[in-house]
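Every protein chain of the complex appears in place save one, which is left out.
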Amino acid sequence: MSDSLDQLTAKLLDSYAEVGGINHQEGVNLPDKQTVEALTRQLLHLLFPGFFTKNNLSGDLFEKATRTLLEEVCGNLEREVVKSLEYAPPPGLKVCDYSETAREKTCQLMQCLPRIRETLSTDVQAALDGDPAAASMEEIILAYPGLEAIAVQRVAHELHQLGVALIPRMMTEWAHARTGIDIHPGARIGSSFFIDHGTGVVIGETCVIGNQVKIYHGVTLGARSTSGGQQLRHAKRHPTIEDQVTIYPGATILGGETVIGRGSTIGGNVFLLHSVPERSLVYYEEGAVLVKSKSELGRVSVDEVWADSYVI
Amino acid sequence: MSDSLDQLTAKLLDSYAEVGGINHQEGVNLPDKQTVEALTRQLLHLLFPGFFTKNNLSGDLFEKATRTLLEEVCGNLEREVVKSLEYAPPPGLKVCDYSETAREKTCQLMQCLPRIRETLSTDVQAALDGDPAAASMEEIILAYPGLEAIAVQRVAHELHQLGVALIPRMMTEWAHARTGIDIHPGARIGSSFFIDHGTGVVIGETCVIGNQVKIYHGVTLGARSTSGGQQLRHAKRHPTIEDQVTIYPGATILGGETVIGRGSTIGGNVFLLHSVPERSLVYYEEGAVLVKSKSELGRVSVDEVWADSYVI
Partner (left out) sequence: MSDSLDQLTAKLLDSYAEVGGINHQEGVNLPDKQTVEALTRQLLHLLFPGFFTKNNLSGDLFEKATRTLLEEVCGNLEREVVKSLEYAPPPGLKVCDYSETAREKTCQLMQCLPRIRETLSTDVQAALDGDPAAASMEEIILAYPGLEAIAVQRVAHELHQLGVALIPRMMTEWAHARTGIDIHPGARIGSSFFIDHGTGVVIGETCVIGNQVKIYHGVTLGARSTSGGQQLRHAKRHPTIEDQVTIYPGATILGGETVIGRGSTIGGNVFLLHSVPERSLVYYEEGAVLVKSKSELGRVSVDEVWADSYVI
């Protein structure tokens, strides 16, 4: 085996040398996936103090623990932001200033945390108001994937606004992996936002979402066409959802010029490519679904009947 | 940085003092997320002995290992149930009796395990019967997310019936994060239940599901409207699915009075808000989908054609 191990290693190293674009053994050090994930968890601890720790602390001990955690987060984030700057050097910034710039951006993010917490408290309340199955605010914070996804996105969005590369998307993809909810760090989302169940939700980079919006699982707020590829990179490609809109499961709304007017309701599985005015109600027309008795259709197996009759 | 760390800490502590509802640094100790997740994994080990351990044991050693695991699970669960009682104190129960009550509820759950195992063995068989891609029972237990989700829900459901707060939902949300299958602990589900693929499945709190039901990914069994919020908390809001029903991918069935009659088949992507009788076949009508040649439509890019022609 030893010989063949040498051969296999040689073949792999040849492949690393030949195939471009998917090697990163040389060059600048990229932000580390595990570190970014640990950082994201720690940021959630800072946002919801006491919720994800085994033992409660109070008074002085709690203050000390908060300071220690904050110090650790700042140190780790600063190191990763330096890597992000090395990877995508901002024009005009000298390499010797990366460390200082990373420290500043880290500090700026930390200063946003109280404001993010205020918005998140409106999100928790919106979940409690919007879901009869929610027993308490505590249950929502401990168990609702929608809240985790929006909490991570609100932090990632600030980093994205600060022009930090790679890390914001790594944060939201960590949340995507855990919740099935894919919100791009670029999306601008108002207060009292509630995503119920959440699996399969996609919210694109240039989406703008107002206040008191409620979205169910499987909802896509996407681009109409991406065949322009990188040419479309800075265009508004995703819809605008105004205040107090509810979008039911599986609905798909596409296009950068599509505006869903304030107070509208979009029915489940609706596919929408254009704007609708305020207080619109969008749904499939009557008769789109038929109900027939299998007995009338003759004596064949349930699945065969279904498959055969489903002519399109 | 040290100075600014003090300032950042002070700002955060102010925010903790000011913004209500999302702080838990004081007050009772909540069930711990990591402990509940470890417990859920251990319960899966007890339900499917030998499947998730590195080395097989037999005879005395196996018996001893089972007893040790059971002891650990009981100890951990009891501690978490005490926290749950402290968080949501049952009326009339004295604090000094919480420990005893937690022990009793833990013991009651453990006594359910053999019965849950019997039901799970019907679920494994249903998966083998229902999926030609399933090579063996072992593959289903080792690799099928649908089985993991229903196993966790069947345990969580018993805890939910015992009136334990928070922990059951934390268990099912752990499974939701891993499988994309969101089954509320309150749902009542019969034997021989098979969820294939599973991502995006949502089964609401007051659902009642019969025996030999088969559900594909993306199926929602949900509430018609949740605008009543907490007022609807104890109403039956989710459908009843009778025995031997098959529901194809992406179908949405809503409403507490909706009953899907025995032996019915619901087609993919169907959106259904009312009851259907026994042996119904529900599907979209002919002509709902058109097929046209792009060549006939003129020489434009594939995506543009699609987007332009899709007028709604």
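Letters A and B mark the chains in the order given here, with residues in each chain numbered from 1 onward.
We take it that a residue touches a chain if its C-beta (ideal position, glycine included) is under 8 Å from a C-beta of that chain, and two chains touch if they have at least 3 such contacts.
Source: prediction; values computed, not measured.
*Asks:* Among B:77, B:141 or B:195, exactly one should touch the missing chain; which is it?
*Replies:* B:141
*Asks:* Which residue among B:37, B:86, B:131 or B:243 touches the omitted chain?
*Replies:* Considering the complete complex, B:131 is the one touching the chain left out.
*Asks:* Spell out the interface residues on chain A facing the chain that's missing from view.
*Replies:* On the chain A side, contact with the omitted chain comes from 1, 4-6, 8-9, 11-16, 19-35, 87-88, 165-166, 169-170, 173, 176-177, 180, 182, 184, 186, 199-200, 202, 204-205, 218, 220, 222-223, 226, 228-233, 235, 237, 244, 246, 248, 250, 252, 254, 263-265, 267, 269-272, 276-277, 279-289, 301-304, 306-307, 310-312.
*Asks:* State which residues belonging to chain B touch the missing partner chain.
*Replies:* 46-58, 62-63, 66-67, 70-71, 74, 103, 107, 110-111, 113-114, 117-118, 120-121, 124-125, 128-139, 141-145, 178-180, 196-197, 199-200, 216-218, 224-227, 249-250, 267-269, 271-274, 284, 287-295, 297, 302-303, 305-306, 309-312
To be clear about the criterion, only the chains that are shown with their structure count from here on.
*Asks:* What rotation angle superposes the Cα atoms of chain A onto chain B, in degrees to the nearest 5?
*Replies:* Between chain A and chain B the superposing rotation measures out at 120 degrees.
*Asks:* When the C-alpha atoms of chain A and chain B are each averaged to a single point, how far apart are the two points in Å?
*Replies:* Measuring from centre to centre gives 21 Å for this pair.
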